[in-house]
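For this depiction, one protein chain was excluded, whereas all remaining protein chains were kept in their positions.
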Amino acid sequence: MYSFAQIIVFMKFTAQQIATIIGGTVEGDPLVSVDSISKIEEGTEGTLSFLANPKYEPFIYTTQASIVLVNTAFTPEKKISTTLIKVDDPYQSFATLMEFYQKQLEPELITEEPVKIHPTATLGENCYIGAFAYIGKNVKIGKNVKIYPQVYIGDNAIVGDNTTFFPGVKVYNNSVIGNNCIFHSGVIIGSDGFGFAPSAATGYKKVPQLGNVIIEDYVEVGSNTTIDRATMGSTIIRKGVKLDNLIQIAHNVEIGENTVMAAQSGVSGSTKIGRDCMIGGQVGFVGHLKIADEVKVGAQSGVNYNVKNTGTIIQGSPAMPILDFQKSTVIFKKLPAMDKKISELEKIIKDLQSKLQAN
Amino acid sequence: MYSFAQIIVFMKFTAQQIATIIGGTVEGDPLVSVDSISKIEEGTEGTLSFLANPKYEPFIYTTQASIVLVNTAFTPEKKISTTLIKVDDPYQSFATLMEFYQKQLEPELITEEPVKIHPTATLGENCYIGAFAYIGKNVKIGKNVKIYPQVYIGDNAIVGDNTTFFPGVKVYNNSVIGNNCIFHSGVIIGSDGFGFAPSAATGYKKVPQLGNVIIEDYVEVGSNTTIDRATMGSTIIRKGVKLDNLIQIAHNVEIGENTVMAAQSGVSGSTKIGRDCMIGGQVGFVGHLKIADEVKVGAQSGVNYNVKNTGTIIQGSPAMPILDFQKSTVIFKKLPAMDKKISELEKIIKDLQSKLQAN
Partner (left out) sequence: MYSFAQIIVFMKFTAQQIATIIGGTVEGDPLVSVDSISKIEEGTEGTLSFLANPKYEPFIYTTQASIVLVNTAFTPEKKISTTLIKVDDPYQSFATLMEFYQKQLEPELITEEPVKIHPTATLGENCYIGAFAYIGKNVKIGKNVKIYPQVYIGDNAIVGDNTTFFPGVKVYNNSVIGNNCIFHSGVIIGSDGFGFAPSAATGYKKVPQLGNVIIEDYVEVGSNTTIDRATMGSTIIRKGVKLDNLIQIAHNVEIGENTVMAAQSGVSGSTKIGRDCMIGGQVGFVGHLKIADEVKVGAQSGVNYNVKNTGTIIQGSPAMPILDFQKSTVIFKKLPAMDKKISELEKIIKDLQSKLQAN
């Protein structure tokens, strides 16, 4: 049905169309078209590239890219097969073109049909509401918000301006979400925290989860990440936090400003992580911890103690200072040799003992 | 658009309204209102608190909470700024109020539009079916069931009474689900087990997954957790089991009654876990194991052997008795020092050897 070699990643643009968009001049074939982008040194037919760094100039004579953006001042020293588009700042023009391209991919700012929007919900101007989206009672949505298809926004939720919910995001009631946030498909915000009390009748009795989730501005959350509501009060994701895919944020957790966390990490209930931290993938934090600012945690670590000093770097399961971890890890690999060495020494010592006794 | 300081977590209630709900008497300003709750020692303006334990009585004179529920017998010894509501049992009244509040958040017991319900499906009384929900052929749903928007219930599935499916839950065909269960958003029940047989033609050939999933009563499953159907027979989640978010339950697994499992853990195919077990976060079980009752497994453990004794506590990857793990872990951190010590001893021994030889 299709060939993997003919993948249309971009819409097709001719050199002339591109020159018009970015205000450049074509030198070469104005009708040659591209549908993808490449680095100049890896350029293939049908791709667009750019020459910004003079270091890469030699590649312009060999590149297979069909179109290359170059500086107005650029004059080829040899024959050139690619079509050039001359602009004042090739890198900036490339960025402009990418923005233009991304804009084309954005949905029209309309409300598609069918959707379910409760009459008490309010929506700012210039929003996109995709088909099969659900917006509950008293929801307040800011302006320029994109709610893709199949998104659910529960009762009383508040959403700031310029925030995007990709298809299938679910936001439970009473969640509060800031401006300029991005939530990728499958993100769950505000599900119940994992709280149960032992009970004779049913094994465990559910502890009501009465709090909510607060997400501040400029937060981005990756696919299928889950953020539980607080038992009481709020689970808080501070301004600028970036969470990767499949992360678990438990009830009453707080993640400090601009902290970034890689995929599949998990933070247990009531743990507070500071600002500007960098958390690797598949890391786990036990509950009720306090982690200082600018802390770095290596992948697959298990953090089970408070980290008090700003900028601490830790790794391991259980976690320890990274240098200790690295040193111990090196020796872990040598454990069989070490074991053997100890046996040898023991033998020598016994030998020495008997010799000494014999003396 | 909004201020993070003005988050309305609860609907606004005045002291008078609250007194009416719980049958109490207001002392103070009947028009003061609250929209959130607090502990008495941390109370802030606009919050409601309660005084049940006499130990906390001193805080009633300093709390900033706008309203505090107190016992009818309570008479302030000093001036008090907060508004009191006197009731027979402040803790019980607080619980009643929380239940009242939670009831307000529950959806109306109606079928919204549009939904897709196959004509052969049957629904008990007092159900909520949210918009964009899909209910397949021959599905049997009990009474008081809440099916939030965008939920999918596949053909022939059976659901007991009082069970709740939050938005976006997907239940594959032939699944059997008990009474009083809760499934949070993004839960997948009954997807195919991971079964493939080597095949010359296509690398691997899919092994048909002909079984189903059975979930007994009082089970709660967290967001984005996945429970695969059995290859043949049933994957079984017993009564009272509580699964946190992002957990993987593979085909033919059985989880015993009242076992609780923290986020991001995974159980491989055909493993049977006993009753009343407590499994930490990010734990993995290999396949075909048998784990006894009341077993506790520490976070990030990797369990690769049968655990035969009731109440065993294990940790580590691979797992071992927890005391052994703790002792070995302490020494893991000292490995570099141990390594150095061995080198020193070796040197001394060589020295001793030569001295002895010299003697």
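Each chain gets a letter, A and B, in the order it is written, and its residues are counted from 1.
One rule holds for everything that comes next: a contact is a pair of C-beta atoms (placed from the backbone, for glycine too) under 8 Å apart; a residue touches a chain by one contact, two chains touch by 3 or more.
A quick note: this is a predicted structure, and the numbers were derived from the prediction, not measured.
If you put the hidden chain back, the residue from B:T14, B:N179 or B:T312 that touches it is B:N179.
Within the set B:G168, B:G240 or B:G274, the residue that contacts the chain not displayed is B:G168. Note that of A:S175, A:Q209 or A:N224, the residue touching the chain absent from this view is A:N224. The residue from B:K12, B:H288, B:K308 or B:K327 that touches the chain not shown here is B:K327. Annotation for chain B: contacts to the undisplayed chain at residues 114, 116, 124, 132, 134, 140, 142, 150, 152, 154-156, 158, 160-161, 168, 170, 172-174, 176, 178-179, 186, 188, 191-192, 194, 196, 202-204, 206, 208, 210-212, 214, 216, 224, 226, 228, 232, 234, 246, 248, 250, 264, 266, 268, 282, 284, 286, 302, 304, 317-318, 320, 324, 327-328, 331-332, 334, 338, 341-342, 345, 348-349, 352, 355-356, 359. If you put the missing chain back, the residues of chain A touching it would be 1-2, 4, 7-9, 11, 37, 98-99, 101-102, 105, 112-114, 130-132, 148-150, 166-168, 182, 184-186, 218, 220, 222-224, 239-240, 242, 244-246, 257-258, 260, 262-264, 276, 281-282, 299-300, 317, 329, 332-333, 335-336, 338-339, 342, 345-346, 349, 352-353, 356, 359.
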